[in-house]
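One protein chain omitted, others in place.
== chain A ==
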Amino acid sequence: MDVYVDRGVCRVVLNGELDVETVAQLQEVVGKVEEHTLEVDLSGVSFVDSTGLKSLLDISNDWRQKGGQMLILRPQPDVAEVMRLVGLDRLLAQNTAPGGEER
């Protein structure tokens, strides 16, 4: 997991699998972020389960409450499909960047 900070934007680049086992790591990292905009780059994530999606939703809600925004970047097609199936694409609609342009 890599974290880049640049002019009020924090980009967290995830790799591997985001599931019931790894969500705690993501939450720990994100908990230290103080920037206005949080970008979660999913291009390196091959697998997300419902627990992973739940934590993305929770983080997004947190950010919105604090007046900031969260963007989800470049989910792979399989991951994007799961997000669509559970309606997360709609819940995150206003701050989800188009993704899946590359694999």
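Methods note: a residue touches a chain if its C-beta (ideal position, glycine included) is under 8 Å from a C-beta of that chain, and two chains touch if they have at least 3 such contacts; residues count from 1.
Quick note on the criterion: contacts and distances are computed from a predicted model.
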Candidate names "Aspartate carbamoyltransferase", "Acyl-CoA dehydrogenase family protein", "Ubiquinone biosynthesis protein UbiU" or "ATP-binding protein"; UniProt protein name, chain not shown: "ATP-binding protein"
Chain not shown: contacting residue from A:8, A:44 or A:87: A:87
Residue touching the undisplayed chain, where the options are A:35, A:49 or A:62: A:49
Touching residues (missing chain, whole complex) on chain A: 17, 19-22, 46-47, 49-51, 53-54, 57, 78, 82, 85-87, 103
